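A single protein chain has been omitted; all remaining protein chains appear in their positions.
Moving on to subunit A:
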Amino acid sequence: MSGAIVAGAAGSWARALIKISPYTFSAIGIAVAIGVSVLGAAWGIYITGSSLIGAAIKAPRITSKNLISVIFCEAVAIYGVIVAIILQTKLESVPSSQIYAAESLRAGYAIFASGIIVGFANLVCGLCVGIIGSSCALSDAQNSSLFVKILVIEIFGSALGLFGVIVGIIMSAQATWPSKV
């Protein structure tokens, strides 16, 4: 059956890609979802944290308020964890005759894509929030009226991660494996 599907595939690379198990794609998708999200969160936290520590020496009052920037970065990692857990519940076993069925491939690719969407959206979101948080800490140390205004920019930045999560979850909702027939 699978031979009939791939008969029209051009060249050995296309055939090789189709022969990769959809389980592989799903697993990589789940790994990317959590791994790259955490990378983004960590990147953002260190960017904010180093500026916050240095600025707080001269202006200790900024420490408690500016932890919000760190919390926004952390939220990005939490999105990654949530999506990874949702994705791994979507991963089901199918009988070996069905592994290369079109439905299986579709489900595998859907989970993979969902993982990539969430992972990379959270990566750039974490970076964005981290850089803004660094500027926020330095500006707050000089002039405390600037904090709330820059926080608004950060809120817009953290919405990016949320977009990724929403699309990722919608993607993964349609990851239906063929039923065991």
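The rule we apply is simple: contacts are C-beta pairs under 8 Å (C-beta built on N, C-alpha and C of every residue); 3 or more make two chains touch, one makes a residue touch a chain; residues count from 1.
FYI, contacts and distances are computed from a predicted model.
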Omitted chain (choose from "V-type proton ATPase subunit", "Alkyl transferase", "COMM domain containing 2" or "Trafficking protein particle complex subunit 10") - UniProt protein name: "V-type proton ATPase subunit"
Full-complex contact with the absent chain, from A:Gln98, A:Ser114, A:Ser134 or A:Ser158: A:Ser134
Of A:Ala41, A:Ala55 or A:Val70, the one touching the omitted chain in the full complex: A:Ala55
On subunit A, residues whose C-beta touches the chain left out of the figure: 43, 46-47, 50-55, 57-59, 127, 131, 134-135, 137-138, 141-142
